[in-house]
Every structure is written in structure tokens, then in C-alpha cells.
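To start, I am sharing the structure in question, which I have written as C-alpha cells.
As you look at this complex, bear in mind that one protein chain is not there, while each of the others sits in place.
Presenting subunit A:
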């Protein structure tokens, strides 16, 4: 489509049932109470001139351009700050208004560089547009007086420039930074003529700016402009698609000039992000065209050989023949594959179908194994569905927000902005995390309670919270009696003294009174919502903790309406989708067990293949089976298991033991070092399909450009299946979704046509909910009654000792993503060029470590070296690092311990020792 310029109604919508009718320039319009005159005018097709107003921000009333006349009122009020009243009659164009606006514009233009023809915003400049709109023909004040035209340009940010000479001090950028992003990095410095936008008195790169791009988007001139636009020129067409980074699933307009992607602009109608973005989605898309990308298939007989580029037919025939040969020699179950949460639902679906129908076994797993598999298990046991309960928008109705084991400002920044907005409005915050994450205290945000627990003690804390709720009579008995089961057994268990805050205080390190206060607040503070991340799941009791949180939500009646719920924040873009599509070895698409004869029969009929009724191998089981010799070939799509999975030495040994490793990816990653076949994949800009985000929202991923490899990934998979003798053909990705919809009850109503019409839908989407289901379990749980499950605390076997006295916990940072394969190939490295070890100053001091020293991190299974950063946000005894850089290979130290129910690795608890790499370096 041509460049999509979204309408700007000037001020935000004011939802509400009450309406007000007014007349604008003789046209009648009825709008919700509280709507501004400017927005009412826009809704009846009349654009009032404006500069400081935009509908993503509250009205500010500073530019004096949107003046109107209102019958019965004196003066010329600003239409952006004037709410409608019933019967109001407004005039937006009169000779008086025209004269006033021209006078205002004259003042603006007299202090603006008139380089429109060479300006990077030419054609996309609101100052330019407004000059035309108000009919400006002359500037009486001349251009020689005091002005700002010599102000310096700040080019420090890798993605955008701040050209101060073009700033009109409208404050849109400052307000966007505060209201939308919630960072408050920008301010107006000085007063009167001296007032200017400032990044805290420093340049943008050195400031608190998180490069979300909200300021750039809000800027009406070329003051804040993407470097890509400055370099390439204005884009001329847009494609609406979905970000391929985290599980928030932001919608973007990919704006192109010819075939070249110029910029990604967050889409206001995007259900998940509503016009907001973060540094990754907004700017870090350069990896898609990075020269490191491999675009030609390659094969080799041994991993010590050089790669041989081949054509697609050769690569597919080679792969299929090798897989069949291994099955002939070692049995049908000797091969398997891993689907990717970075690929589309359709791509995941065809891979698991290939494995089940063409390979003839259930040896399929997904990277969700190592992040959110406990979510699937725990929520299915308690609620009956393997997904979060709310949409993101719901947080606006929360009164008490509990964040457990998640760092949303780094991991899920666009959702974090929504959450912070609600917190600024007065919602209370409880943070449960060993680290003092940014949310604990940041501008205009302060957690009421930070339960700074020892790593590995989540279950003890959630049980203690529930103990207080139960023993202090705070249970919502009406909810429990009407909607839940097994409460009495659970109540007997949770009431035991061993679950009291006092009993677990020494173990968790959290003062009992603090736990009691947090529990009381959560139970009595209104709508209580739980948001959690991998700090919950990646433990040996991850599934227990998920069930513990579900128990707490049910006991307090916080399920089934806006503002409550149990909400997993998913790591990768399509974690939810990859699970929905049947990537687990025991479940067919739609979370139905492979042993269910009826369900299996439906798939067998549709697929024309006999399916196995027994579960297959999970990823860690595949590694073990590779080492014991019963598993010989692995197909890996879009995952770098050699870097991302725990105990790297073990993973490498398993990969090296395999006869055939097939890697389908964008880059020659760490896993590809063990591969015999490399099948180049497509970036999100080339994909045609859908992603499902953490709120079950199915979003369209539209091809911005043709696949650079010449084939869609689903085509490659289908061709391998066919070469193995299993007929599999699709004409389009849409056809694959139609098959998914035909086989998966929760997707029954989903089609590309519906998604194009509605923008997105949240599953279940079927006859009962034809436009999707934003909030789950409204009238009853998916499993009928919500089930209370007893969750005894079982400590991890990983313990700190004199030899390994510290506990390592791992996580992400805002600018990098997962194993860094994408973000390391962008300018985001400017913020995080290497993994570092955060250590409390006390722990550092006793080891003679100073900030910036190279240190050795050692666990029972391995060692690596990295730079130490002293950080008092760490508690004493706990160290932290990221796993974004293969040179560090943080997972060389993480253990094989895993969640008892799902084998999700215990990344968050590793006993380690830290010491200077070389004593000489201490000097």
C-alpha cells in the first residue's frame, strides 16, 4: 500500500457511555463526555490547525494554533484543552482566528531554518503543513533577530539525530517520553526564549533515554529524525506487520522507499502496543539485511569439512535421504526436530507436522521448553488452559500489580510502559525479585513492597503470601465456592505453620512482616494482577510456582475480569504460538494429548498418516538420547541451542554425537558449527503468516519483501517431507492457517481474511467468540472449576557452598535479545557490547574485585571470564549476567537441573564462585 499516514485526532479518546452533542462549523457530532473540541471537530472531518497536540498525548495547550470561537464564550479558547459541553456551537475558521493563527505561525517561522527543500522532513513536517493550513504568506518580523538557528545537532544516538535548530519547543517529545514511555529522560530546560528540549543536560546517548523512539514519532518537525530517513529519504509505502522480538507482539508500519526498508513506525491500531515501541522493534531491524546472513543452502559430510553451497533441490534431497537412511539403520524414533518461537505459527505447524507425519514420531519440541513450559503445565493444571488470562490493555484496570521474576522495563518494555502509566495513576506495586529491578524505584514509580527473596525460594514466598490470605480471613469465599474445587485440601495444606512468613523468613531472606503486608495489600487492594517471567519458570520448581500463583489468584478472586489475572510475559515473539501449534512432544496442536485416540484420529484423517500415540523426546531428553546413541539426527529451526541451552559442554557433546544436524536459520550460529546441512531461513520482513503474542493475540506478519533465499520456510519443510515420501504441499501460508483452524478448536474462526478485517484476534476464536477472547475464564474456568493444587516447597538441589558461595541468576537487558543473533548485528551493541557480571560491592570487595575488572565465573560444570560491574541493585551473595554474547557463553556454567514437571532448565539458580582472572590484573 502507499504510505499509510494514520489520522491524528489531536487528543486522546475518552471512552465512556455518556455522550455529548455539539455542532462544529454547522456540522452536528456526538462524542463521549470529556472529549476535546479538537477531537470532536476531527471526528466530523474538520482538522483544526495544531502543533503541540497529537492524539497519543494529553492536551498541552501551548502552541496557540488550535484556537476556536465558541458561541456564548469570550475569547478564543484552545480547542485541544476545551472539553465539549452539550449544545456547544463551535467555529473553527473565522477571519479573527485566521489572523491570530497567522500571527502565531509568523513567530514560529521567524525562528526556524527555512531549508525546506533540503530538510529531511520535507513532505512530512507539521510545521510546513500548518504554514499552509493557516495561509501564511509573509513573516513581518524578519529573520535577523535573536534566534536558535545555530543550535548544535546532537548525533550521539545511533538511530536518530536531535537537530536543535529546528525545535519549536512544543514539548511533544518531552511529553511522549513521560506519558507514553514513562522514562522522563527529556525536559524543557530554561525559560522563555531560553527554553529548550534537553536530555537531562547531556547528550541523548549519555542520558536516561531508552531509545524507544516515542519522541521521534511525536516530533512535528525534523528536530528528532531517524538517521535512516536522513540518509535514505522519506519512505513512500507501508506494510503493516508484527515485530519479531519479544512476546509483546507490537504492530508496526514497515515504511519503504522502493524495495528498501527505511524505518519501522509503531502502528496506532496495533492491539498490543497501540502506537508505542521499544529500541529493538523500532530501530534494530538491520540484522535482516546484514551481510552475515547466509542465503544459499549448504551441506557437508563432516563438521570438520568446509561448507559446500548447493541449490535447494540438492539440499532438500540430501537432507531427506540422510534422515531416511538414519531411520532405516536406527529406527523411526532416532530422529527429531525443534521448532522455533521466532518463526510464524504456520512455519511451526508445518515443522511439527513433518516430524509427526513424515518422520513418524513425536520427537518434536520447541524453545519454549527452556522458558515457559512450566506456564503451560501449571496453568493447564489449575485453570485448564496453557496461556495467560488477560490482554495487555487490562493492566489499566489493575489496582495492585504483582511482578514476580520479571523485569518488564528490559524484557517487555512496551508492556512496561503501559504498566508504569497505571502505576503513575495510583496502582500499587509489589515486586518479588532478588534484584532491585528498575521498577522498584524509577521516576514517578516506587514499589510499595519489594520482596527481595533469595534465588530459588519463589514457592516458599507464594505459599507464605497465600498462608496470610487464608489465615487472616482474606479469602474471597464467594469466588472460591462458586468457581473452584479442591479448596479445602489446599487450605489445610497452606494453613500449616511451615508455610507462614515467619517460618520461611530465614530461608527466603524476606522479613515476615513485609510478606504479610504484601499479602494483605494484594488481597484487599482491589483488582490484583500477577505478571511474571522466567524468574518464575526457570527453576526446578517452576511448574509448582505457576500453580502457586494460580492458587493465590483464585483464593483472592482475581480471575475472570479486567485488571486481574495470571499473566506470563513471554520471551520470544511467538512462544505462545509455537506452543499452540503442537510443538510439545506429548501434545498435538491445541494442547491435546497424543494418546487421545479421537483427537489423533482427526489429525490422521486430515494428514493421511498414522500418528504415534506415545510422547516423544523433549529437548534435554534428545541430548541425553544423542549421547546414549538412540537418537541420531536433529532438525533445528531458528534456535541456537549450542548457546542458549544450559550446561553447554553437555549440549556440545550431544550435538557432536549426532550423525546429522540440520540447521535452518538466518546466520551460521553456534549450533551450525555442529551442522551438516544449513538451510537459510527468512527474516520477519520476508515472512507471510501469523505470530501469537503473550496475550494470545494472533497478529499478521506480512511480507515486506520477497524471501531473500528464494523460498518461504514452510515451502522448504514441505519439500523435505515430500522428499521423504510424505505428500505435503501448500500453495500459501493462508492455506496452512485454514488447516490449523480446521484442526484446532480454539482457532476455529481464525483466517487471514478475518485477521486482515479485524487487525488481530485473541484465541479462543470460534463460534462462541467470533472476534476472539481478550479475557479468559470470565464465567467459568476452561476446565470447568478452577483447581487448587497443593504446592509444597522443595528446595533446589543446587546449593551454595564454601567452594561456590554465590548464586548466579541470568536474564536479559533492554538493548539485546536472547542469544544476540539479531541485536548483535545492529547498532544496539552501542549500549551492550558484551555480557558483564553484576556483583554487589561487598562481594566484590572481599574478592579484591574492582569495577571493570576481568573476572572468572566458575560453577560445578564450567567456567567463563567476563568483566565485573559493581551494582548495589544486586543483593549480597547473588551475581547476575546476560547470555547475549557467544564469546561469554554464560550457559557454560549453568547446570542440568530442571523443573520437575517440564524439564525447563534452572537457569536462575547456579552456585558459583567469582575471582579475578589473574591477580596481576588487580593492580
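Descriptive notes on the structure:
The definition used in the following text is that a residue touches a chain if its C-beta (ideal position, glycine included) is under 8 Å from a C-beta of that chain, and two chains touch if they have at least 3 such contacts; residues count from 1.
Operating definition for what follows: contacts and distances are computed from a predicted model.
The unshown chain of the complex is recorded in UniProt as "Formate dehydrogenase subunit delta", chosen from "Carbohydrate ABC transporter permease", "Sarcosine oxidase subunit beta", "Metal-dependent peptidase" or "Formate dehydrogenase subunit delta". Only one of the listed residues, A:11, A:211, A:500 or A:540, touches the absent chain: A:540. Summary of contacts with the chain left out: across A:9, A:127, A:379 or A:625, the touching residue is A:625.
Across A:333, A:453 or A:750, the single residue that touches the chain missing here is A:333.
Considering A:266, A:548, A:585 or A:905, the position touching the chain not shown turns out to be A:585 (whole complex).
The missing chain, though absent from the display, is touched by one residue of A:233, A:759, A:792 or A:877; that residue is A:792.
Along subunit A, the points of touch with the absent chain fall at residues 333, 362-363, 493, 540-541, 544, 585-586, 593, 595, 614-618, 620-621, 624-625, 628, 630, 790, 792, 794, 898, 900-903.
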